[in-house]
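With one protein chain held back, the other chains of the complex are shown just where they sit.
For chain A:
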Amino acid sequence: MAFIEAVMQYGFLQKALLTSIMVGIICGVVGCFIILRGMALMGDAISHAVLPGVAISYMFGINFFFGAVFSGVLTAIAIGFVTQNSRIKHDTSIGIMFTAAFAGGIIIITMLKSSTDLYHILFGNVLAVRASDMWITLGIGIVILAAVYLFYKELLVTSFDETMGAAYGLPVRLIHYFLMTLLTMGTVASLQTVGIVLVVAMLITPAAAAYLLTDRLWVMIFLASAIGVLSSVIGLYFSFTYNLASGATIVMAATAIFVLVFLFSPKHGWLWKMLKVRKKKASLV
């Protein structure tokens, strides 16, 4: 109750709440495509890879959005280039490139001598969200939702059966990088709420829980967003009430939801599968 009163009372908390809700939606939507394409590791990589872009943006005093998208997409291209032009496997290539980008980012930020900023970028500080950040998040959210709505067909085909998409003439590589751009934008939107290190959890945990609840993609997208929002709100409550890092509490909330779904999901849950096995065994006695 005190939390609700506080939300009514404090503008900073309202901004924090609205921003986290938007981040929950954005990450839920993008995350569905990330996990269905088997790119969870790629999500982790790109989220870390925005760090040098953010650092350089600070250095030049421009909005960190542009720098982040630039370094995120550049890293995605570098990963693709190494995979396609050598015997190095995809996950190895991801590991090389994102750690390099991340390390570069740490060096730049350290040279700027602003370790508090680094801490906030890495772990998020949702209570310090400014109005301008909230508007950026809203803008990113609108762009991402519109893109997914408009290109739903293309995203579905290339996630499900990329070769068929290529066979009928879809630019599959372009679509891949388009999704990487959406992923980077989603990461930027999440910077202040959960921070770079934990963004990947917001992308994959709600989407994974939704994946265990339905057999239809569009339902999965809605469920993932709903779970993302729920995690954000619960996480923010604990962050505010017990003075904990918001990124950590939001991710723990998402994980708790995932565990519940994993155990009790009606069709794909562990408990249901166990019961089915037991019933089957009993019927054979």
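Note that a residue touches a chain if its C-beta (ideal position, glycine included) is under 8 Å from a C-beta of that chain, and two chains touch if they have at least 3 such contacts; residues count from 1.
Heads up, the rule we're going with is that contacts and distances are computed from a predicted model.
The chain absent from the displayed complex carries the UniProt protein name "Iron/zinc/copper transport system ATP-binding protein", chosen from "Branched-chain amino acid ABC transporter permease", "Bifunctional protein PyrR", "Phosphocarrier protein HPr" or "Iron/zinc/copper transport system ATP-binding protein". Screening A:41, A:156 or A:256 for touch with the missing chain picks out A:156. Between the chain not shown and the residues A:77, A:128 or A:164, the one that touches is A:164. Contacts to the hidden chain, counted on chain A, fall at residues 36, 38, 150, 152-153, 156-157, 159-161, 163-164, 166-169, 211, 214-217, 219-220.
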